[in-house]
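A single protein chain has been omitted; all remaining protein chains appear in their positions.
So, subunit A:
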């Protein structure tokens, strides 16, 4: 004892008083700013200091900066992923804004990648962004993906899904894949753990689960089929979550350790399906292991880096192309301008005509030409035994009666773009609605899109 203080205390006090005025250089693994910014996830055992360091060292490639990519990017940037590569060749359109949450009114017309970069810089300037303002293709895929640790497929075509999966197998990258349409979504981590082709312990790839692509005419885009914002949002968020889980589960904190993805206990592969209007909304499906003889990830794999890069693997051809429908003769078709002229002349002469709109009712209710009647294409196209079914289908019975009453007046069929209308004209003729050729039935080329562009700019675009 000296002066009433225990000697330990006195030493502490003296040490504190002798501290230099300037702060010592930060010797902690993260900066002060990082401790604060990531504090809420740092204190979780699932992340912790090691997890945060792995995120900081991780390089994640997000392919597609749309409905899936936007929420995924926001949360990955928020969580402190060190490097985010953003791939998209498109520009922001007004119809993107209801779901692509990084883009704003000010970004319309701007490259999606630029718009997203601005968002990320505002949210978390610590994240490094690499930009790729291109559409992914065979000649750039491997080069683009190679420097990254994890890949997110946020694209919107079957061709890009096969290409990205094949590339990830070739390069040994885990692929966090999601998709969404209308009210449904799917989520799977492919090639996880990412073992070389032929190693049955590796996770299945996209080809193992979907060996053959759907016929091109059966593929629906968000533009044609519609998409509910929160549905695609949920799927993008789940991609961010699974990416964070995969990164923080990996072997050690240094970036080179992603080869040890296989080391932590990886859950058996599953596909999570989301169906917003079903009960239950989520289903987790146990997937198969790698498929024997898979063209991509089996020992007999035929997809090689050379085939992919040289273009001899043609993904567009593999998935097929849709050609615009062209099944009517020129005499059975009129342009939007010709129809506008006919509409005027017919009404001036005191006669009438029939306009049949074959879009689905929900679209017909959005906007339609005055005087048109709605016969949804889904009804027309599902007719099997034609004649008996007309009697059983009120809307077709009405159309038949209405055409009959018209006394030979022409029947114009319209749809959104001018494809379904041609099929409908064929069907109506097969059903004998044209009175064996006495009544002209034809379609408006280019549909209501052409009507808006060539005749009436006030007709709504959707």
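Just so we're on the same page, contacts are C-beta pairs under 8 Å (C-beta built on N, C-alpha and C of every residue); 3 or more make two chains touch, one makes a residue touch a chain; residues count from 1.
Everything below uses one rule, namely that contacts and distances are computed from a predicted model.
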Absent chain [UniProt protein name; select from "Molybdopterin synthase sulfur carrier subunit", "26S proteasome complex subunit SEM1", "Small ribosomal subunit protein mS26" or "General transcription and DNA repair factor IIH subunit TFB5"]: "Molybdopterin synthase sulfur carrier subunit"
Full-complex contact with the absent chain, from A:61, A:205 or A:235: A:235
Listed residues A:51, A:64, A:107 or A:446, member touching the removed chain: A:64
Absent-chain contact - pick from A:40, A:331 or A:384: A:384
Among A:53, A:189, A:209 or A:244, the residue in touch with the chain that has been omitted: A:209
Of A:149, A:184 or A:443, the one touching the omitted chain in the full complex: A:184
Absent-chain interface as seen on subunit A, which is shown: 64, 66-69, 154-158, 161, 178-182, 184-186, 209-210, 212-215, 217-222, 225, 227, 232, 235-236, 271, 273, 275, 277-279, 283-288, 291, 378, 382, 384
